[in-house]
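Okay, handing you the structure first.
With one protein chain held back, the other chains of the complex are shown just where they sit.
Per-chain residue numbering starts at 1, and chain names A, B, C, D and E are given in the order in which the chains are listed.
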């Protein structure tokens, strides 16, 4: 497969890409045409179908995988595909991994490590709760593995939610050794659950966009409700333990202005907030460095409120 | 009954009061005694039982109603009851209304007005939801009618939650006439539900204090969860409608720093935030004026961030 | 009349429009031409007079109404009028209402309702003050009826100030019933006067822009001064009443950062602040919804600090 | 005269003091007595008249000057006067300067310097405006000379407003030399007028407290209105000049949160804000150092948001 | 030795304590006496020497260790020592560890672990820099081991600076494994140095108070300067590396309002900020829990901006 980032002006295109957007439009002269955006995991490219009678045009929609035949031209400094022919593809003809950003760590390996943490919990209620999600709820497991942790910013790829969750769990595991007053079972359980609301806040790839429910309620509220629902099905789940766990999830953004309706009131909630923030920010910085070739100052970054730079440390 | 605010130094006490606190203590000389706080709806008074063998001392606890026999003395500028004898009272001997602050409006009248609003809703799902709470759930109805809307600040009395809820509903009803784009059913339903979480955030009188769950989760989260639970039992409840209703509750404080994890995103959520804030602040100012005899400037008030004054408007 | 929003590429233009701007310019080749912006109540369009000897060019200025003869062309994706001939029009040839945004409520009806509120006041000083403005000062009445309440944001149309004032007065009237401690005469009078400074802060349509005085002083200061001036002419106006009224106007934005030099210190000032804010925000949201055809999320709105959405409430 | 700061336990008192407060009270045993606060420019002392039949008790009120005969005792670590006899004094028996804090600079000298600045103005309108206040309005001149610039914080003494005004005028005069784009006449005039509203915001000594008008409107609003009133009487006063001058007064606190409803928009308003702030803060720090004998760290100061220290600079 | 926390009313005192404060005072009757505060690691107690001719009174000063002979009495609810005889003690008669709060971890063990981290660094310049402080500068080593990390809040005990530094280093070590883009040598070196300025900002126990230099400059500035001084003595120290290291120290508080003049601009500075904040906050919460016996809500805590609670996690 030829990746989009490798095309130059004048190249011939004949390969399968994901159609991200598809819009019908009209030229200034009143002629109808189709405007597409093609995507693979290396980026996107504009494509135009000037002849509405081109073969295959009517047979596909946005988010379909299509085989494109055409030529690359340059328009106003950007490349564009002048499409001659299109064919909608069937599953099996392409490997979705070529079209979506994916975690660089193996998803099954990460998930297995996560379930190992669950296996080591001693509190039977918390263990039962986590099993209900991560071992018994097949649909939840499927979506959790595929979810990204964000639309942009950090961990915005398939497996991103899992990778971030694992990063937070590992940090919490470390904290439990270093600060003995922490209740390991509560903290590990809260870390595993802290972002599960994202499975409903953000739709799966290739869309990877906020859902209505996500916009209206946010993953903090959704996740707390998901936990509350499962707890209701576990007989004898201690009332205070339920409140403490839900509190950790509610408070994990640490500040009101970041969407937490409560500030951390128990030490595990404080710890979870640090673990979440540490993993998110260090991963964000890592992605900024990986996506840039700049060796000097990279310009002002709004999230870090600073001009950023790759460390030299000669 | 003689109210606590009417006692003077030298008076004899022989009446029934609520025992708010009861603590065993020891004098500097090492003699044990009991320290009480007596309460009625006009205020509180300290009381001491210097003789541990006084009749009735061992037979009651805090939050019991007790008949007190003793004398009023003055100690360091404050009145104090020197208790000789105590008798724990049974229900029926006293009228709880004499001991707790109560709304000046009739609770049953207010509740009936609230149910009238429910009766007029046209959306069958919202109507069914409200009926499940306010017509079918006897325990919820009992607690809702007795709850205060706050530990302090405003509406801090029996029936306060109902009175505040009704004030907000009426304002929203007015808004619906004045701003026709508002969806009446959604706004009225959200107004009725907006503070139901307070039935679990704050315990009933005479305690009227934050519960564990209230501290950990807050009434916004609790109320949203209560609504979510009832919705789950209503077949066919539209998904978007559920999100919109829950969003109104989540966002009704209007700002992150006031504990709302989401800012209002639909016009009904904006309206509910104004109704809640208007009723709360005008009632707070009303209570400040009613509880003060000052005719000039009343001093700096932190909530209003200003020195406050009773209007003269001669 | 053909509205600007209805033109397409290739149409012939021959109708009367308001000339919003008129600037002389020079092409890259050094040829002089005139650049105009035409306006009607449906929007604006660019127009060019390439031939400086075109008939009528020299005879009009910005803010004149002109009859335009020419052709619509498309330039860089936007429509443009290639003007051949222009004729300046006289009053009577056009209906100004076609060229300016106007309240959808009848201005005279609204004004009559406002004077009815004045008629019902009992305090003779406040009544006399309002009569001096709204019944005796013909020039003030003329301007007040035509003013908008804002350059943009909300109520930005002819009659907007009147419509907003009436909305605030009605809310205050409602508050007076619901919160009996409010002094009706003071609150209604303050509501009627609260934005009169806008008659001098923003010039009338078609300009509808900040005046020098408006920029330097703001409508809060101007309005307070206007009230102070009229009060000086009313013998025996009580000193405290004058301070309370001026305070309500000064404090009606509620917060220092919104330009109020004082925070509300009396309950009527608190109420006025809520009424002003409620009417402004609900009208703003209404205008956002009316001006958009988007049925999903409408994008982040800076004023509401949220992504906004049209309610579905199915 | 013996100053209050020089009394010790056991001393006999027989001198004239200002009676700052006078309250009737009752002992725990039910005996009536009078509680006074005596003041001179060195401080205050509590005084009690235990025998209600003491000579002279009924004949004076708070803010009278009284001759006190009695003994100094020590109560709970503080000195107190046990009063035997009192006599109300007439004007002429005492020198008010002994009882009130007064500027250490001569008031007449300062006022003459201020009028010299007025004399040098070239703009006839501004000059006429200032003359109307500072040369022709006798009552204004009397009050202006006696006013303090604040209830506490800085320049809280007789002549304080004049001293602060002069400090600001001198700084502005310096700025005009250093930054030639500044319009001297406008800036000097604005500096002279910037705090004249304090003559009505704070009552004269010995009260020196906020007036109702001061609380409701603040000196920024009052001063702007005073200037507007005088301008109205000056024929031909240019409209823009009036706006610029009023703007400088409105904006002289520089920030919304300090009560300015407008931010400085012209360079003279920026300069006036700096002059006002510089003189206020350096005088405040000067008074802190003068009123303390601490040679090390003086503790956290809320205004400066720092622990403060007397400079050693050995 | 009998600890102060174990005394009761009526006990005889005859043991050695640290004299924290010593002040001469006079009773209301004019009799001179000495007021002391005695301290050991369990707390403090007031002590009075009523008879100025008591043996040993003149021979000691604050911060001396003294043998006290006297009786415990109760005054206004608090215990007090009525001192009869005092003897100043020599080094050797007492173990300072009994009088000062000390880390619960062995100081030498912690220091050895710290030097092990230094030994493993690969960058020769950073290693040489750390050796110059932590292996060659005997006075620095002595003070560093004894310093607390704060006057109050967290790690406020002998060895506290070392314990906190080690906690931060270990976290950074963990981060380096989890986030491979981090430069280990730079981060570990910055972590070890980040708070060395505290050796000069806060004086050693028993004083443990801010120094003049500490108040004027703060530990961030002092520490950066200390590092700059040592770097100047190391030939060939790379310029950029020096800037990066100093930047990490300057930025380690993460926000301007916490005293960092720069926001983190490189990933190691971001990591150090998280490590410092995580260790500080989790240790603070740990100390709050260890110093309280409250099992319910512990009340509002200003640092955490929340009511805090000991986790139940039943």
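The rule is short, and it goes like this: a contact is a pair of C-beta atoms (placed from the backbone, for glycine too) under 8 Å apart; a residue touches a chain by one contact, two chains touch by 3 or more.
Note that the structure is predicted; figures quoted are calculated from it, not measured.
For the chain that is not shown, the touched chains among those present are A, C, D, E, taking the whole complex.
Set against the missing chain, the residues E:24, E:106, E:240 or E:292 yield one that touches it, E:240.
Touching residues on chain E toward the chain that is not drawn are 212-213, 215-218, 220-221, 224-225, 228, 239-240, 243-244, 246-247, 250, 256-262, 265.
If you put the missing chain back, the residues of chain A touching it would be 9, 74, 77, 297, 307, 309.
Chain C residues in contact with the hidden partner, per the touch definition given at the top, are 28, 210, 215.
Methods note: only the chains that are shown with their structure count from here on.
Considering every other chain in turn, the ones in contact with both chain B and chain D prove to be C, E.
Steps from chain A to chain D, taking the shortest chain of touch contacts, total 2. Ranked by separation of Cα centres from chain C, the top chain is E.
Chain B and chain C touch with mostly matching residues; of the residue numbers seen at this interface, over half occur in both copies. A repeat of the A-B interface exists among C-D, B-D or D-E; more than half of the contact pairs are identical by residue number at C-D.
Across the assembly, chain E contributes 307, 309 as residues in contact with two or more other chains.
Chain-to-chain contact here is organised irregularly, matching neither a line nor a ring nor a star, and falling short of all pairs touching. Interfaces, counted as pairs of touching chains, are A-B, A-C, A-E, B-C, B-D, B-E, C-D, D-E.
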